[in-house]
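Before we start, here is the structure in question, set down as structure tokens.
FYI, not all chains are in this one, though none of them got moved.
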Amino acid sequence: MDIKKLKQLLDSVHSSQISVDEALAQLKDLPYQDISYARVDHHRSLRNGFPEVIFGQGKSVEQIIGIMEAMVSKNDTIMVTRLKKEKADRITKRFVDSIYHPDAKVLIYSSNPIEITGKGTIVVVTAGTSDIPVAEEAAITAQTMGNHVDTLYDVGVAGIHRLIDYKDSLEQASVLIVIAGMEGALPSVVGGLVDKPIIAVPTSTGYGTSFGGLTALFAMLNSCSSGIAVVNIDNGFGAGYVASLINKI
Amino acid sequence: MDIKKLKQLLDSVHSSQISVDEALAQLKDLPYQDISYARVDHHRSLRNGFPEVIFGQGKSVEQIIGIMEAMVSKNDTIMVTRLKKEKADRITKRFVDSIYHPDAKVLIYSSNPIEITGKGTIVVVTAGTSDIPVAEEAAITAQTMGNHVDTLYDVGVAGIHRLIDYKDSLEQASVLIVIAGMEGALPSVVGGLVDKPIIAVPTSTGYGTSFGGLTALFAMLNSCSSGIAVVNIDNGFGAGYVASLINKI
Amino acid sequence: MDIKKLKQLLDSVHSSQISVDEALAQLKDLPYQDISYARVDHHRSLRNGFPEVIFGQGKSVEQIIGIMEAMVSKNDTIMVTRLKKEKADRITKRFVDSIYHPDAKVLIYSSNPIEITGKGTIVVVTAGTSDIPVAEEAAITAQTMGNHVDTLYDVGVAGIHRLIDYKDSLEQASVLIVIAGMEGALPSVVGGLVDKPIIAVPTSTGYGTSFGGLTALFAMLNSCSSGIAVVNIDNGFGAGYVASLINKI
Amino acid sequence: MDIKKLKQLLDSVHSSQISVDEALAQLKDLPYQDISYARVDHHRSLRNGFPEVIFGQGKSVEQIIGIMEAMVSKNDTIMVTRLKKEKADRITKRFVDSIYHPDAKVLIYSSNPIEITGKGTIVVVTAGTSDIPVAEEAAITAQTMGNHVDTLYDVGVAGIHRLIDYKDSLEQASVLIVIAGMEGALPSVVGGLVDKPIIAVPTSTGYGTSFGGLTALFAMLNSCSSGIAVVNIDNGFGAGYVASLINKI
């Protein structure tokens, strides 16, 4: 239950549009609603400032729809991440107000247009073209949470002049999400160019000793530039989420 | 060279207090000054918004003093991290305006009082008492960069009620630095309680399969709570730095 | 051969219902029966207090049926773990007294109702919904071994109030099985709430630096709470087994 | 504050031996007492059924004495683990009721004789002589928590007949702690001989690919015997603690 919905409910009680008993019935599921295979946490959106997010990977379509049904009356916006296209197709049929982003593998259900509440612009940067799906997951997360987002893709360190040409754009960000696989050097270079917080995302791009993103992860944690914090491999959602929290302080 | 010093110089030129040639002489070291074993980067403080930081580990006292001497005329504040007490004692003799913090192993040289420029309060939380040195490094870094800092130590998840009692303090932070070794679970629990960005710091506290902090690091990267980004093991400085950047957006 | 069957045999000899020669014929396979690809160990159920368990993974349907046939005359209850549905379907046709649990991937053959011999209640707790299959394997194992089992699913540390609401249930357990993937923090928090032995089970839920459950495993081994012992990743059976032994002391 | 002390206090209030205000003063530190570098948790002994344990490694003598002083009025028994002899010598001078066990590196402060509250006997078994310090830590922990403890040392699998000769002793245990380094095979063999819960402890004994106990740890987690749960490398304390919880159900 997000704050807007909760306020509407209390306003309705106040204006006698609905009875106290009806309000009680709606609120009785708080703090969470048990649907046998999941404990839908209606407090979380109030507590954490964001609509529920469903981690789609490893859940059946039936489970996802069940969880969404438990949420939909209490939330304007629901996000499903790591969702394969075949599953998404069945869900968008059930929830016609939802849109699926195939690159990002993210589904957004939204009964109302999303309001911009973040102060500055979040800039999402990638080293290569293979990092774009992770970048899109980050960008859509940040947008859905109410932020302006710019993107700047394929500016890796092997052609350092490409990056330097964009120094101005980078400096106008309030927070940057910098995404790279292989040797994961891009956050270090960006961190040397601008004095803004950087959320670095390692990706599983590469082969051999890239170890599915571990080398990029460890490189980012060892950056000789300061001002960098890191999220899990391929975790575009997490980067978008923390960048949004930062952009709303 | 920090912005204040640079502005003073230009003002002096403008008001004819010093000649253009004198100013030129002072500025000629820009962008960096070669002292044979190091290339002191006077641009960095302008570019990155913070006085120079010297990573003390692995540098001799002579090297550190040499680098400080190259900086001191152009910076109000210099920070030396990972500095053992024996080395610090010799440096504080040479630079009497410097103070050594033995827990944090940090030396701060400062010719002027530090001005508070951060907007909110940075709260530093630790799971155990062994994590305090890393917490102190983070706290001193954030203070030196001009932030209000609160600390809350020894509130690990084995006694969850200790943490919950402090929920209000946690919620008043603009950004949190959460520090834990062993299983590294504290950021997950804090992240479930508040909707503020969390910089998580794994520490090398523990034995056996704590692997010198790796288990805590990986646990933090895998947090089931959102809103968490991570820095390197024992990297209190990095956490304080990125928290400061966030607090100044 | 379980103790009940053995006693029946000896009673029959004693009451002259069967001849000594007949009893001898039945007992001659002890201590184990060689069926060429396996050495069925009839002593184990006597020695270890539990009917034979067949690890189904990597065995053909023919091998499993062969082993069950060698056991069935001497055991009331047989358990097959890590058994895929397609294999199970063929086995339940051959042994009509067997039931397959698809979530847990466990088949239970039982010629008699299972008797409750455990003293207290074993409570099985999971952090998320993805951990449920492992939890079911644990729960069914403990039930089949004659224990009362309660379950409490999806109470992970990101929403700590969900867990604390159930503190009473947790405290009434004689032994707890606590199951979590990702950062594996749940056993630490539960261990801080109750003073009962906890068998912690890491699961392979997660991605990136969850390393297929290793991060959760190491986190659990490093728990800052005492009273926790750990079994192999995804080893619900092992947890159920050891919890049952504890519950029968 | 352990249960006995708390009960005495309440009895004194009830019988008017001390005033309510005095009792209040004593109880006001609950739930925990802040001594600046540590948050002494007086609830833990009530909650977890055991006097406070101080993890000595990485704490200064001053810190340990400070924590003990905060505890001593509210607890009959205090245990300090991983304590080097030099530190212990200074602590036993301050607390004359404390005894130091050099093999186990454990200090026990006890103002009263320890009462046996465990039901059966905990048997501690080691594979080699190098595993004895870990075994002693486990044995002393279990004894201090009120259990009968037997030990059986140096019965590793290279001389399997030594172990088999002791089968009767093993079977009379209520719970076993089995400790081994190198290949860590002993718990598997013991687990095949008896039907009691086994807490396995890997030790860092060995060289080369023993990896400081990791090989033994992984071997124990992969045991082909059931009924085994594992604690961290060299964690004798943890094994003694969980065995004690089991022995008191």
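By written order: A, B, C and D. Residues from 1 in each chain.
Just so we're on the same page, a contact is a pair of C-beta atoms (placed from the backbone, for glycine too) under 8 Å apart; a residue touches a chain by one contact, two chains touch by 3 or more.
Please read these numbers as outputs of a predicted model, since none were measured by experiment.
Engineer: Start from the 4 shown copies and tell me what the total comes to for the whole assembly.
Structural biologist: Number of sequence copies in the full complex, not just those placed: 8.
Please note the rule applied: only the chains that are shown with their structure count from here on.
Engineer: Same or different for chain B and chain D, where same means more than half of the interface numbers show up on both copies?
Structural biologist: different
Engineer: For the sequence-identical pair chain A and chain C, what is the superposition rotation angle on Cα atoms, to the nearest 5 degrees?
Structural biologist: About 90 degrees of rotation relates the two copies.
Engineer: Taking CA centroids for every chain, report which one is farthest away from chain D.
Structural biologist: Following the centroid criterion, the farthest chain would be A.
Engineer: Nearest whole angstrom, what separates the Cα centre of chain B from the Cα centre of chain D?
Structural biologist: 39
Engineer: Using the average of all C-alpha atoms in each chain as its centre, how far is it in Å between chain A and chain B?
Structural biologist: 28
Engineer: So which bits of chain C are touching at least two other chains?
Structural biologist: 158-159, 192-193, 208-209, 217, 221-222
Engineer: Indicate which of the five shapes (line, ring, star, complete, other) describes how the chains touch one another.
Structural biologist: Shape of the chain contacts: other, as it matches none of the listed patterns.
Engineer: Applying that definition of touch, give me each pair of chains that meets it.
Structural biologist: A-B, A-C, B-C, B-D, C-D
Engineer: Taking the complex as given, what residues does chain B use to touch chain D?
Structural biologist: Chain B reaches chain D through residues 129-130, 132, 153-155, 158-159, 161-162, 165, 205, 207-209.
Engineer: Quick one: which bits of chain B touch chain A in the complex? Just the residue numbers, please.
Structural biologist: Listed in rising order, the residues are 47-50, 53, 119-120, 174-175, 192-199, 217, 221-222, 226-233, 235, 237-239, 241-242, 245-247, 249.
Engineer: List the residues on chain D that touch chain B in their complex, please.
Structural biologist: 31-32, 37-39, 41, 43-44, 57-59, 63, 204, 212-214, 217, 232-235
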